[in-house]
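Pasting a structure below so you can have a look.
Here the complex is missing a single protein chain, while all its other protein chains stay put.
On to subunit A.
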């Protein structure tokens, strides 16, 4: 249970143990992955351990660790050797133990062990954290029934069939069958935050038959046989039967209490264990999320392959030459055939040149192995880890004070990907807009009420230059979720309106037709509403303000305190009997409640999307329909979210006959959901329109500015929303996504041709017509777009497309056209799209255009999109956590994207490019000096450097500075990065890691290595001091190596844009380390050929002369290149650097002041507290188009509706394929 009791907001675990998070609810969101169920059932004998014994159910202890004490080394090593680089070095190390190797095994073993050691330590540490977490969880205590008493045992000893007691606020230790509760009515409340992030309480209800088994004495009598499905990972399904007293009782998901949830508002409950440990549904969901790799890393792989090819060529050249070279004439090599028939001889046997070539090939591969930078991957990992845990997670600029949420990098793999994002796919609701729904306007019986002006209207007015005179009256009722003022309706004034009866129906519909749970004191001031969607609670709150106060709900009734009904000031409590709840889902787009008035009147209240309701209205309301539609459009264009309300009076006969069908459908085992939908269609007809509501959806802070900045950075932003087209376009306007200067292409399914076809009703025909229309539209738009692009100063383009058209446009035949069109557009708005379509659009751009994509969203319906993009960003700090759980980065506000992308992403990208190219350079340079030497050794593969030099080159002498650069290099300050967002385009164009850049580095590598080898050797061909003595091989190579170490380290300083103290320390330290090493090493072993070498060297002038000349000569080329590049072809960042070269480093004064203000903990606290009662919860798309909307409550009545994004998405995909057939 490790993951689910840890809030993702807590940085406690942070990056330290990501797999742990992965094993938790993160993974519940994989698209459409529902495991096939085993055909058999499992039978559990409750309260009877012996009877369950033969089946051997798994225990309740869980282990999320990857290794145990024994398997750590083999398994951990195995994991490590799955990396090609490590495997390669293992191979090289093995080769180097054979006589064909020119080098000591130590040369390759030391760096390999170093890298392996670091990786294993990291693994071990992470696993240890997981283990500790598991232990804590497994040792939680739970009360289990033993001998008519509650015994406290640790969770891990729990077994299937046990009867347990769970107290309030405790977590369920396993999947339990709910038997009894202290609450009346056999209900209990649970919080499922760890499963789906929703904090509103859900109701579960026990089977009536088992209500009594509450006390230990009674519970011990409980002997039931439970037959149920095999463990599976579907959180929202469960089928089974409970057989007690020879009676078979069907079980539904509503009787199951899932591990990971916690009990609320209930003293305790008693349950029987059904699934344990790893077989619990939440654990079955913990599969590994496929880890995303950054594009840069994939390019890096290509570079490594390039290096392998280079290596192969070098070896081939060397090997062939060695075959040609070898000859008996070099008698001093002792080539005498018969004598030494061992490998070392056959590598030089002139009689068998072919064998010589083969063996020499291996020799040279071993010798040149350093060309592959073994420590590159671990260095990059370290750098990224620190970048994400220290920089991103701690950035004050991305800390949202009001929700007390810092940014969180949930993976450290993708830091540099943030610097190359070209397309952002954004959800609208909760991301661009505040998830704050306020009842704003309404239309009742053809009359518009409400005097407010929306921000969008204000924006539109501003653009068109009209001045709105807004009068704010301070005494307006402003409840949270209610921003409505119209004297005509308030305080009972509606009774004087032309049609007070319709008003009454309107208010009753608001008060009755919903799935909201009231909480707290039953007074209008203190009550809070638990709703799956803020729209719902806004509507209920509105009803309250209109005098229809919904204050209590039981499974079968809704109690409403109605004011002003009979006469003004009159208050009466009315309780309505709820007969059926026809749940909302994204296909139905409506919700209905059948209720019985105290006087016996049967009414069906329905609310839903306008088009859905309009289809089902009774004939003869044409005037009202027309007026209301106008109002709907008016609301829509003001950016308001609308719902239509309708009702229908039912006669008892009609209702009874329908109810039978409903019950039948409810109890059917197959296709229950489909049948329920069908049954609902039967009664939701002949509706009478009441009116419609309009809810305002507020923009998030700083969104327009952020979008503008991002657009300047060359990022294209696509808004994918479930909203209506008009709303979407208006939000687009409001947040700068679209403006009037843009040429808009609108592809909508709301055209006459399509409507006509739809009215005819033939599905195949509809599909054909829409497809044709879409094709036509696309073609037209594409032509226009190309025309616009050809003209020099053509307008920017924007595309608006709705979900239905998108479905056809995404088909393979039209896809290319869509892609072409949309890639030319600066912004794209997709409205009325399903979660699956969001994902499809994302992957279309990702795969089709091969651009880097980022998805940002806050809700469960964004999960598929977040996972489909290169980088997924979740909005955190709100209650829904699924998006965060599926994301790679979590930020509290959309506007923090500026910092995340323009600052962190850009820096990360630039830094990693530097790190990679530098690694490439330093290893290539080093290896090439070796390569040149090979030409002077008769291609024998003699090593130039001592073994230890070579082995420590990568891990000590050049390791640290590059990490420092990866952490501290900074071209321009954060403020400038944001001031000049255009700088970001360098990342999009991948300016710093192109083949041209690599080639430049490679060129200078060759140049430098030639300098190192030839200058050092040719200056040492004569005696080097006044004593006339000559240098040997080791003297020369030590000299060369010193030059290499010094130069390579200095070269690093030349690449830096900012040099901190740490740069000096690390560069100086590395060079110093080499000298310390060589001093010690030269003394250590007098049998070594390097014995005393450094002292001999340092006793000559030659040493100092060369040490001055070679690095400067080697860096000369690079320097000239840098100068010319800067002078004649400056990068943008270089110009910016020059522009602001005199400005002081760091934050400006006011920035610091602002931070100082933020600092006071008391203030932060008060903000945090002020934030508390606000219930922000996720909500998606058009009005109620939220999967979260389908509450557990309704299921109690036996209605099953698909729940989550992935289910919806899966269903959508299934529907699509079905239609195609």
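Following the convention adopted for this analysis, contacts are C-beta pairs under 8 Å (C-beta built on N, C-alpha and C of every residue); 3 or more make two chains touch, one makes a residue touch a chain; residues count from 1.
Operating definition for what follows: contacts and distances are computed from a predicted model.
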One chain isn't displayed here; going by UniProt, is it "Dehydrodolichyl diphosphate synthase complex subunit NUS1", "ALA-interacting subunit", "Serine/threonine-protein phosphatase 2A 55 kDa regulatory subunit B" or "6-phosphofructo-2-kinase/fructose-2,6-biphosphatase 1"? "ALA-interacting subunit"
Check each of A:95, A:112, A:137 or A:959 against the chain that is not shown and name the one that touches it. A:137
Have a look at A:98, A:239 or A:390 and name the one touching the chain we're not showing. A:390
Check each of A:486, A:577, A:758 or A:1132 against the chain that is not shown and name the one that touches it. A:1132
